[in-house]
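For this view, one protein chain was removed and the others were kept in their places.
Going by the order they are written in, the chains are A and B; count residues from 1 in each one.
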Amino acid sequence: MALLRLIAIRLLTTAITLAGVAVIVFFVIRVVPGNPIAMMLPPGATEADIARLSALYGLDKPMITQFGIWLAGVVQGDFGTSITTRQPVLGLVLGRLPATLELSIMALVIAVLLGGVSALIGTRGRGGRTEGAIDVANGMALSVPDFLWGLVLMLLFGVLFPVFHISGRVTPSLDLPFVTDFYLFESLLRLRFDLWADLVAHMFMPALALAIPLAAIIGQLLKQSLKETMNLDYITLARTKGYGETHVILREALRNAVLPTLTLVGVQFTFLIGGTVIIERLFSYEGLGNMAIDAVINRDLPLIQGIVILFAVIFTAVNLIVDLLYAVLNPRLRHA
Amino acid sequence: MIRRRAGLRLWLSAGWLGALGAAALLAPWIAPHDPLAQDLFLGRMPPFWEAGAEPGYWLGTDSLGRDVLSRILFGARVALLVALAAGTISCLVGATLGLLAGFLRGWFDMVISRLIDIWMAFPPVLFSILLIAVLGPGLVSIIIAVVVIDWTRFARVVRAEAMSQGAMDYVASARLAGRGRIGTMIREVLPNVLPTIVVLLTLEMGIAVIVEAIMSFVNLSISTDDPTWGGMISEGRSAIHQSWWVLVFPLIALFLTVLSFSQLGEGLKDRFDPVLR
Partner (left out) sequence: MSFLSIRNLSVRLKNGPPLLRRVSLDVAAGEVRGLVGESGAGKSMIGKAVLDILPPSVEITEGEILLDGTDLLRLTPRESRRRIGATCALIPQDPLTALNPSHRIGPQITNRLVDILGWTRSAAEARARDLLAEVQIADPVRVLRSYPHELSGGMRQRILIASAFAAEPKLIVADEPTTALDVTVQKQILKLIAGMQTRHGTALLFVTHDLGVVSKVCQRLSVLYSGMIVEDSTVPDFFAAPRHPYSAALLAATPKYTDPDAGLHPVPDAVIDAVRAEVAAFDRGAARG
């Protein structure tokens, strides 16, 4: 019962947050100078043409009315029509979403692996040079944002030692038999490992760039947590039973040390997702973030709204999942 | 051992930032060439140690024949200006709001906290691009954008600190002694929160530089003629195979600057930490 109450409260605060986001973005972008209609039409368009198209998109009405119309549409699942492509916003946005999700999740997996391994190695060799070296590496990785890592990686592995691709999601000449936009996932399901390899070769650099700062945070936090846990009484007791250091770290300490790391990682993951905007641009990756930048440049108001709302929904969903995960993993909370 | 490392970190980062500051100030005098001067016959010259380099253009030239080194020096001016202005202002705004929210609590805290939640639901880069689109390109817009987007960084942390400090005994004593709420906040709590604020400030400066670079990269910063590191990186990115130096050198400058700001913060934090002292 307590769990249900918790969920209800979370949903309420989430709704308020999303409402706030919707309001802010709606009114902010309408203050944007530059008429999207005028930008779309060929030069030589008459005032009448512009007025007609503006009316078509409802841009001539007062702002409050526009908001009301938009809100009514949203409730029915209609997020308006993109000004630049004349297609429904919802379709466009959902079409690009899988690409960004796959990139973010790949980055998360890389970050967890890198960070986890560095934390375990640092704990095993704690107090010595190993830990010192790992601390220095983590410090550097943390201080530099994903944008710069992206550029560094691009130079190293795209130009100097060209192992990976630095542009796009997939080699354009390839024939793609996919039905969904989850290319990476589907290629595995269909056992098309050639396609999967091509996708990974394109995704690895941007995913790694996104992952590096998060890996450093995970590494530092988990190591700290593990080191503290290793001093506890139940660890000492486990040692008397004949277990070796590695076993003790992995089987006894890890599960308890992971918990405090989890909530911070959740928040940092949302920052990672936010980072996809510039990383996708950098690597010309056809995802949500890249589309967002174009939308702003072209003043495509409905599209901008749709994308921002979607990002906000993703962020709140991630936070919710993290809190649920925490409750599940912590036996104490489950019975509270 | 920790002390020594903290000292080294502090010196190295302060050293680079100091050199950068000097370079930025003295750019008009020490830059070998006019950063805006184009010479199409000297386009895409490599740096001085490579074959085919043009003497006098130490780090090479870009596609329009402009000297990379001079552009980097002048780009430093933009970077540092943004860092100092945007960093300080967002610090003032965010820290003040955070202090008030965390110390005074009540409905003020509720409003600020809700605001912070909403703010954090926006992807920062997207938010800044949006704001620049609204405000139009220009240095002032960048500074405003950084402040508007990142004040939450200060507000959250300072609020938490202020809350925990506010619960401590010395605050109760001050109130009993007759100090007003605001007075207590400023005279008693603020000095204890100050170290955290200073560390965040250096971090924010690094972030401001990055935001400016990203904005330039997406062609939304200042006018396209004046050199910015981000603009150079954007150019360099498109010609990455033909003239790598146009990308690499501003990247190195940016990398070292951001790293230095961050390590400066870490080094200061170590100095301030009473446990390590």
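Assume contacts are C-beta pairs under 8 Å (C-beta built on N, C-alpha and C of every residue); 3 or more make two chains touch, one makes a residue touch a chain.
Not measured: the values here are computed from a predicted model.
Check the whole complex and report which displayed chains the hidden chain contacts.
The chain that is not shown touches these displayed chains: A.
One chain isn't shown here. Among A:A51, A:L237 or A:A317, which residue touches it?
Spelled out, the listed residue whose C-beta touches the missing chain is A:L237.
Can you name the residues of subunit A that touch the chain not displayed here?
127, 232-234, 236-244, 252, 255-256, 331-332, 335
Definition applied: only the chains that are shown with their structure count from here on.
If you average the Cα atoms of subunit A and of subunit B to get two centres, how far apart are those centres in Å?
23
What part of subunit B is in contact with subunit A in the complex they form?
114-115, 117-118, 120-126, 129-131, 133-134, 136, 206-207, 210, 213-214, 217-218, 233, 237, 240-241, 244, 247-248, 251, 254-255, 258-259, 262-263, 266
Using the touch definition from the top, list the residues of subunit A that touch subunit B in their complex.
So the residues of subunit A in touch with subunit B come to 13, 16-18, 20-21, 24-25, 28-29, 31-34, 139-140, 142-145, 147-148, 151-152, 154-155, 158-159, 166, 270-271, 273-278, 281-282, 289, 292-293, 296-297, 299, 304, 307-308, 311-312, 315-316.
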